[in-house]
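Take a look at the following structure, please.
With one protein chain removed, the remaining protein chains of the complex are shown where they sit.
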Amino acid sequence: MNTVYTLFALVLVVNLGVGLLRVLRGPSDADRLLAGQLFASTGVALLLTLSAAGSLPSLRDIALVFALLGLLVVLAFVHEGDAIEGSDDVS
Amino acid sequence: MFLDALSTLLFVLATVFFCAGTIGLLRLPDTLCRIHALTKADNLGLGFAALALIIQAESLAAAGQIILIWLLALVASATAGYRVARRCVPVDPPP
Partner (left out) sequence: MNAVDALLALVLLALAVACLWAKTARTGSLLFITFGLLLALAWVRLGAIDVALAEAAIGAGIAGALLLDAARQFEHSPAGQNSARAPSPWPPSLLMLFLAAVLLYALSTIQPLAGDATLAVSAALESSEIAHPVTAVLLVFRAYDTLLEIAVLLVAVLAAQAAPSAIRASPKYDPALAAVVGWMVPIAVLVAVYLLWAGSSRTGGAFQAAAVLAGAILLARFSGQWPDADRLWQHAGVRVFGLVTFIVVGLSGAFTAGAVLGYPAGWTGGLVLGIEAALMLSIAASLLALFGWKER
């Protein structure tokens, strides 16, 4: 199984590299945000695979944190989008 | 071993969907279209990979944790897609 793990991990990292093109190019910030979400889910898959390949159960904990907090970045980004509509005073 | 063969097959499926999602992210013309590629294809890929790993899991607790991670990733991804979409298309309140 180890070869399969390694190959799958390679595929995932190649996906990261390709997703990078969207991060760099993506005309709007929303596109970059989406590519960031790609990185997050690919990261989760990569961590789960590495956890199985290296017998490191702690990596699953890191994947759990990725999954939980990945949403926060989108909310922080989009929330401030909401705030722009109603003018806020910066002291 | 049958289980190993099954896992390998699931990993291949996962590869297909992950690559499809990434290609979609790159080639689709519009932000809203790319959200489709990301939230659906990528998470399906993640699901197949999770299944493959559950089969290989060393304990019931480990398998349970993988399922939890997958479900959370699904929900987070869908919600993220929804929020990004709302940013691109302003929602008008009903008159």
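Per-chain residue numbering starts at 1, and chain names A and B are given in the order in which the chains are listed.
The rule we apply is simple: contacts are C-beta pairs under 8 Å (C-beta built on N, C-alpha and C of every residue); 3 or more make two chains touch, one makes a residue touch a chain.
Note that this is a predicted model, so its numbers are computed, not measured.
Contacts to the hidden chain, counted on subunit A, fall at residues 6, 9-10, 13-14, 16-17, 20, 23-24, 29, 32-33, 35-36, 39-40, 43, 46-47, 50, 56-59, 61-62, 64-66, 68-73, 75-77, 79-80, 82-84, 86, 88-91.
Contacts to the hidden chain, counted on subunit B, fall at residues 72, 75-76, 79, 82-83.
The rule we apply is simple: only the chains that are shown with their structure count from here on.
Taking the mean of the C-alpha atoms as each chain's centre, subunit A and subunit B sit 11 Å apart. Here subunit B touches subunit A in the complex through residues 4, 7-8, 11, 14-15, 18-19, 21-23, 25-26, 31, 34-35, 38, 42-43, 45-46, 49-50, 53, 56-58, 62, 65-66, 68-69, 72-73, 76-77, 79-81, 83-84, 86-88, going by the rule given at the top. Interface of subunit A with subunit B (complex): residues 1, 4, 7-8, 11-12, 15, 18-19, 21-22, 28, 30-31, 33-35, 37-38, 40-42, 44-45, 48-49, 52, 55, 57, 60, 63-64, 66-68, 70-71, 74-75, 78, 81.
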